[in-house]
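Excluded from the complex is one protein chain; the other protein chains are retained at their positions.
Per-chain numbering from 1; labels A, B and C assigned in written order.
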Amino acid sequence: MDKNLIVTKINKAVQGAVLEVRRFGRSDTRSIWVEAQSIQKVAKILRTDPELSLDWLENLSVVELSDALVISYFLQSTQGTQPEVILRASVVPDSPTSPVKLPTIQTIWPMGIPMEREAREMFGIQFETSPQDDDADVEFDFESSPSLCLPSGLSGFPLRKKFNK
Amino acid sequence: MNLTQPESLKTDLTTWIIGPYHGSLPAPMRLSLSLDGEMISDCHVETGFLHRGLEKSCELHSWKAAVAYSDHLDPECAIFGELVLCLAVEQLSELEVPERAQSIRVILSELARISGHLSFMVRMAKAVGSETIIHYLLRDRERILDLFELLTGARFSLNFLRFGGVSADVTDGFIERVLEVCELIRIRMKEYNDLFTFNFGFLKRTAQVVPISKRLVLASGMTGPNARASGIELDVRKKFPYSGYSKLDFSVPVGRGDSGILGDVHDRFLIRLREITESMEILKQLLDVVPSGEYLNRKFKRDFVVPAGEAYARVESSRGLLGCHVVSDGGPTPSRVQFRTPTVANLMAIPQVVRGIRIEDLPVVLASLDLGIAEADR
Amino acid sequence: MMTSENSWIVAWSNALGFPEGLPQWLYAVGALISVFVFVVVPSGGLMSYLERKLAADLQARVGPNRTGPAGLLQPIADLFKLLQKESRVDWSWKENLWLSVHTMALYSTLAVLPLGSMAVLVNTEMSVFLPFWSALVLALGTMLLGLSQNSVPGWFGGIRVAAQTLAGSFPALISLLCTGVRSGSFRWSALAESQGFSPWEWTVFANPFQMVAFSVFVMSGLVLLAIPPLDGGLSMSDIHGGVSSHLYGRRLSLFQFGRFYGFFFWSVITVVLFLGAWDLPAQVTVSLKAGGANQVLALLELIWLLLKTFGLMLLIVWVAKVNSRSRVDQITDFTWKVLSPFSLFALVGASLWAGWRAI
Partner (left out) sequence: MKESVFSALALYVQSVFRGAWSIAGSCKTALPYLIRWGDLKKEVTEGYPDPISSKTADDLPTRSRGLLFNDIDRCTGCRDCEVACPSRCIRVESEPGSDPAKIWVSTFDIDFSRCIFCGLCVEACHPGSLVHTKQYEGAAYAVPDLVASFGRGQITDEHRNKWAMMRKLGESDGVAP
């Protein structure tokens, strides 16, 4: 029953957002491929919907596969209503070393802030906050951009394949 | 103009930047505190001093070198980095780990957990200022490091696991020595209790100091003993059992707030003390009957190639949930190795936790969060 | 102030061939220097060695064993190591000024140090309160030394030491009075005579209130002078030793020796007040005095006094090494809410006991 519960819920809210649902690697957790620019809307549904309530972002990992950047959000629900789900999106940068834009999920899952900062430094993914973000009931004012990890003078994004100092 | 009263008492906030290397910091990071007298009103955490480009170097070297690199993720208990990488690769290449290797891995991770918690207690003792217990703790941790050297040849960065098992079998005297060390630590626990938990001075410095609420733990993504001290039942060994943990019966200690407030420094300390006893229980159960058989899956030969695909594995390290996302394109080198480390969440929560406490409590709070900066900066 | 016929300094200066009848102040200066050089400095070296060995024994390790047999020359090695460190270029005169004020205040108590029945320089009714005054000026010197370093650790260290001293002074004074209640006067000699050689005659075990007064006096002394178990003001973990964080080389050794001297003279006073000062068994003093061997008597009394002082100091060091430090606000709370009431209780009890005993 819950196999397509998530998909129907997302499609009802954001038309055509879900591209496909596939097994993640060889494990039995499901990964939902979503259209890159609608990540924030989908995330809001996954978080706020009482049946889903996937409110715990375990990990945000970015992988560069043959010129496309795949960002995957490993989600769990603390209430245990849903098994683990992985929300994935892929973005193609126009050149192997140029930055990429993605909507941020800071207000939805605050624990994603340092992971987003890591992705921005290492992969050059600019997470920009959309205007209607400020009304979110953020309980803790976590610093939106804690300090960088890399020396200031370094240009380019180290974890890209084509990165050469 | 009244001579005795100054015109205007200048009482704005003073800023004090505690540099990367300072007595009160357990690890190299920079805190710029704005102080209102003795109270800290705001804190900005700056890290990145231990960034070594671990994940990039994993991509540049072979799969076996990636295991050697994952040792240096958390130098104190290196086995967890290796274990999470090996579990991910085994899930990716569907390599079945023999029974004996699984129990050797669990023995090593429980020993690493005890040694991790002992060094946590050393940092707590240093922050609180009681010198004698530091030497007792380090002497007992030395026994465990001797065990690591006996089995794997190295004390900290073991490089002992391989995809599909462990790289060498258990030497003859190892099992007895581990039981001996467990017995020794059980005797020493009485000393730790006398000098720590029942000591009024230690209680005064840690009881009801800086409680972390359950909501902050959930919001910042804290895991491991810090989260369990605030009452959140999350232990990867129970929720997502791996490498034979489902067969072991052990209980996960959760904070009971027995010093007044739930989730304060004393709770975070007691949790680790109880986890040491739990780990010893696990070790005893495992050491009674170490399953015989292969210690390494024979498929892992010299020219083992990791098939294309990706996998995610998670492990309960001594600091929290340690995850590893491995992507391979079938080539000789990994295409991406990404670690989800527990200290990142602790670092993010520091400004919330530290707001409004005295600077004398700062070392105690930072030590109680058990920050492993090496795994946060990678 | 100093009766010349039985004072030891006159005897010594005559023995050393100085002309007779020198002016009084010259004898006083001679006494001060000789006490400092022959008593305080060697006991400082010995105490620092004993403390390090005791800490090593407590902590299952070996302790200094490289310098001399069993590391006995370690204090000298430390002194030379610190002395040969070149001082900072941009020393500020303010810092030097307050360091000298701090040292002068401290060593002014040398005049009052009770080291034996004949070795007491100032033996007036007020002699017990004089070291008390210098402890307050010492705190002023330390605070201004910290403030003059215009560094955050120095600033906080200075303020904390001042707060701590203010808190520690009240119970120390009150428990000081309890001894006077028992021995009838505040002269060192009277205090010594009122106690005997065997522990039952010491003021500590005279009655339970004196025992409370003793423990309050010791603890408030530790608070007053910021000595290890209660040194919140100079805590190493968060402000790097507070005032001493920006001192090194000669200044650090001067500061540390000042710290030790404070600890030393407070323990000497505690021993004289509570633990049966330099009282040897009665027949020994009588026979020696009769035989005219004043020097031997003075020496024996001094050794017995120093033995008890080192015992007390090692006890305090033992507690300091094993237990954890507490914050400054906890120390001041402890002083106001526990030490002060207990000292008042001890004073009332002791005076009632003395009054009931008198009728």
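Definition applied: contacts are C-beta pairs under 8 Å (C-beta built on N, C-alpha and C of every residue); 3 or more make two chains touch, one makes a residue touch a chain.
Everything quoted here is computed from the prediction, not taken from an experiment.
S.K.: For the chain that does not appear here, which of the shown chains does it touch in the whole complex?
M.R.: Contacts of the omitted chain with visible chains: B, C.
S.K.: Given that one chain is not shown, which residue among B:91, B:132 or B:223 touches it?
M.R.: B:132
S.K.: Which is it among C:13, C:59 or C:109 that touches the chain not included here?
M.R.: C:59
S.K.: Among B:47, B:93, B:109 or B:199, which residue is in touch with the absent chain?
M.R.: In the complete complex, the chain left out is touched by residue B:199.
S.K.: Which positions on chain C touch the chain that was left off?
M.R.: Residues touching the hidden chain, for chain C, are 54, 56-62, 318-319, 321-323, 338, 342.
S.K.: Applying the definition given at the start, please give the residues of chain B touching the unseen chain.
M.R.: Considering the whole complex, chain B reaches the absent chain at 57, 61-62, 64-65, 68-69, 71-72, 132, 139, 142, 149-154, 157, 159, 167-168, 171, 187, 190-191, 194-195, 198-201, 203.
To be clear about the criterion, only the chains that are shown with their structure count from here on.
S.K.: With chain centres taken as the means of their Cα atoms, state the distance from chain A to chain C in Å.
M.R.: 66
S.K.: Between chain A and chain B, what is the gap in Å from one C-alpha centre to the other?
M.R.: Computed value for the inter-centroid distance: 26 Å.
S.K.: Could you check chain B for residues that touch two or more other chains and list them?
M.R.: As it turns out, chain B has no residue touching two or more other chains.
S.K.: Listing for chain C: what residues touch at least two other chains?
M.R.: Touching at least two other chains: none.
S.K.: What does chain A use to touch chain B in their complex?
M.R.: Residues of chain A touching chain B: 24-27, 29, 55-59, 61-65, 72, 74, 78, 86, 110-111, 113-115, 118, 122, 139-140, 142-143, 146-150, 158-159.
S.K.: Which residues of chain B touch chain A once you look at their complex with the stated criterion?
M.R.: For chain B paired with chain A, touching residues are 30, 44-48, 51, 53, 55-56, 59, 91-92, 94, 215-216, 218-221, 232, 309-312, 314, 321, 323, 325, 327, 329, 335-336, 338, 340, 344-345, 347-348, 351-352, 377.
S.K.: Which part of chain B faces chain C closely enough to touch in the complex?
M.R.: 14, 16, 22-24, 38, 125-132, 134-136, 139, 195, 199, 201-202, 204-205, 358-363
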